[in-house]
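Partial view: only certain chains, each at its native spot in the assembly.
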């Protein structure tokens, strides 16, 4: 048994690295969106030509990014969605909705202060974690049955 | 030809009423979440018993609300998602993700200042409208082929 | 908005009548398996011919009952599964699994003493109710947004 896990959401902290670090030794394949913010924003116009209107500039980029995102969510067993402190992160919530509608196992990683605002998304999740290490522990248990030392 | 339309998102302004008003005379059926904020927050504990922990208080309510939301999104032809100025509105973005994954026609209603933050969701939509009246005009055209007077 | 609700499980108490009573005035359609225990057990051989072996006697009946059950679960928006005090009720748990896999909204109705034994099924449900009246209140809220008086 192996798991394919898509790590969605916040791109400004090291949470992905910490999940991956915590999952060392497990039969897991991690994937993620392009996390280079500038490239992600400008890919559309950089490849397909400039747009004077920012709205279409964004559209071209968002659609190219969707080629990646669709594929990775579709082939994931588990989608982890991270909500951090900055930005509106509507695309993270959108990914959570896609994942839920496709029947993926959803894990939400978020601090307690967002509990109320995230209650609908949490209600669609199979786990709400507070740290990347908790996410890794969930994956370890799911794959091996092992609980964290000291638990 | 008729359309069933789910109106998701912001519950603190009269945008739903304005869409419905603008769509008068059309063969449309509108639906929405429970928009009584207090009832929506407390339905779980009010019906199934109190919870000392706010997290589970919210969970119980969000799951009961999901019975309604799932049904209405599943039977909608069009899902309109409104992003306003207040709150984080993650559940609106989540609904948009569910709608996209289910192949529903998605219309986003949002002010220009959120364009960049909503680019991924807009990229999954078939129309991005700036006012409830525009949403109504889209519905009118889709159903009848008529364009707004003066257009 | 209307709801179609399949009432699965225990057939020896009046819980179905109490749910239906509590839901009076709502836009709901209730359905249920054949609740005449003897007819349900013997329908196969009564219609298609006797079987000397009880195993095949049961098989013939269970398959005819499945024509009804499949249809009703497939067309339900909500499946309520009642676990009572008597019998093993494996078919109720089986119906819950079918409902969950088909993406139906699941409500479990069960006394607290079965909480631990039912934890996997409860975890797939959107509500765990303790009385038929609570089930009716959930349906009323989902359809109308109204909470129980005094709540």
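Per-chain numbering from 1; labels A, B and C assigned in written order.
We take it that a contact is a pair of C-beta atoms (placed from the backbone, for glycine too) under 8 Å apart; a residue touches a chain by one contact, two chains touch by 3 or more.
In this text, all values refer to a predicted model and were calculated from it rather than measured experimentally.
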### Query
If you can see 3 copies, how many does the complete assembly in this structure contain?
8
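The rule we apply is simple: only the chains that are shown with their structure count from here on.
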### Summary
Chain with Cα centroid nearest the overall Cα mean is chain B
## Note on the structure
Computed over C-alpha atoms, the centroid farthest from that of chain B is that of chain C
### Query
Between what two chains do the most C-beta pairs come into contact?
A-B
### Query
Taking each chain's centre as its mean C-alpha position, how far apart are chain A and chain C in Å?
37
### Whole-Å gap between the CA centroids of chain B and chain C
31
### Task
Could you list the positions in chain C whose residues touch two or more of the other chains?
103
### Task
State the interface residues of chain B toward chain C in the complex, per the touch definition above.
31, 34-36, 39-40, 42-43, 46-49, 60, 63-64, 66-68, 70-72
### Task
Within their complex, state which residues of chain C touch chain B.
1, 3, 77-78, 103, 105, 107, 126-130, 134, 137-138, 141-143, 145-148, 151
### Query
Which of the residues in chain B end up touching chain A in this complex?
54-55, 58-59, 61-63, 65-66, 69, 83, 87-102, 112, 114-124
